[in-house]
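Notes for the one structure printed next.
For this view, one protein chain was removed and the others were kept in their places.
Now for chain A:
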Amino acid sequence: MRLRRKRRILRCLRKARELTVVSDNTGSIQPDDILLTSTVRNEKIRLPYFLKYYRDLGVNHFLFIDNDSDDGTLEYLAAQPGVSVWRTGHSYKKATYGVDWTNYLLRRHAHGHWVLTVDPDEFFVYPFCDTRPVRALTDWLDSTGVRSFGAMLVDVYPKGPIDEERYREGQNPLEIASWFDTGNYTITRNPAYGNLWIQGGPRCRMFFQDNPRKAPALNKIPLVRWNRRFAYVSSTHALLPRGLNQVYDDSGGEKSSGVLLHAKLIDTLGAKAEEELTRTQHYASSTEYRAYAQHLQDRPSFWCKWSEKYINWRQLEILGLMSKGNWA
């Protein structure tokens, strides 16, 4: 495992050459700033709300990697305060689906910082996020000696067909996609990295019925007090060293955890799926996107009578999708 970690780190250093800096404001990062890093491609429409959401939570600095956007994403990000941007035209797939780039930026700029690694369609929800900024959480994690914080993906979807309502720039996507599945998730432990492998939710029940093994993984560890010796292995599903993956209690108790509300299933998915099909830059030869493209023609609706409308984190806590754990 140590070798594997070293390999990941060497690899990220090698892949670092693929990144060109566009706007570097990392000099303004203060020692205890909370950072956020994200890899984007043609996400301009989502970014204004994304930035607002995380700025409101108390993220101090953003590190973006732009993978060859042609919709003005790069220009938009470069003009934002508190944002540093790198761009690359290289293969997302060959950079282990962006992980190498992320690892490099984290190693370079996030050492000693709490850092969130999320996609532009993921919205971090944690216990008390309506009354306490994310710094309250990281301070508390520091005081209890915890270095990583888990937050599973919960797919949110609209009530009708997903292309029925158009998403407007700057809009809260949860206004459109506010429904989610509450209790159809399955978990197994991954012995290799010690993390949990969670699957299920609407994408699984709609698109992967006949091949649930291939359903997307929903476990994520997006918030880490980074050290330059750490490395993500596959997306943010697992990290090395392995101890960081122990975000769950295995003796019956509950550790505290959050949720990443995943607002992917809105009208922008169609264009994305089309594009990704031709690029085949996503995981497992883009099986997921192939499934989307196939089903999207039938204008699927994920909504069912057991769907639950998202209200707040307390609701997710009661449903058992996340936990306050020991934080009160």
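Observations, loosely collected:
The criterion applied here is as follows: a contact is a pair of C-beta atoms (placed from the backbone, for glycine too) under 8 Å apart; a residue touches a chain by one contact, two chains touch by 3 or more; residues count from 1.
The rule is simple: contacts and distances are computed from a predicted model.
The complex appears with one chain absent; UniProt names that chain "Peptide O-xylosyltransferase" among the candidates "Sarcosine oxidase subunit delta", "ABC transporter ATP-binding protein", "Peptide O-xylosyltransferase" or "Ion-translocating oxidoreductase complex subunit D". The hidden chain makes contact, of the residues A:S28, A:S91 or A:N184, with A:N184.
Among A:S91, A:T144 or A:N312, the one in contact with the hidden chain is A:T144.
Remark: the omitted chain is touched by one listed residue; of A:G89, A:P191 or A:G252 this is A:G252.
Considering the whole complex, the residue from A:P120, A:P173 or A:P202 that touches the absent chain is A:P202.
Touching the chain that is not shown, out of A:Q30, A:T131 or A:T278: A:T131 (per the contact rule at the top).
Within the entire complex, the positions of chain A that touch the omitted partner chain are 128, 131-133, 135-136, 139-140, 143-144, 150-152, 181-189, 196, 198, 201-202, 204-205, 209-213, 219, 247-257, 304-307, 320-328.
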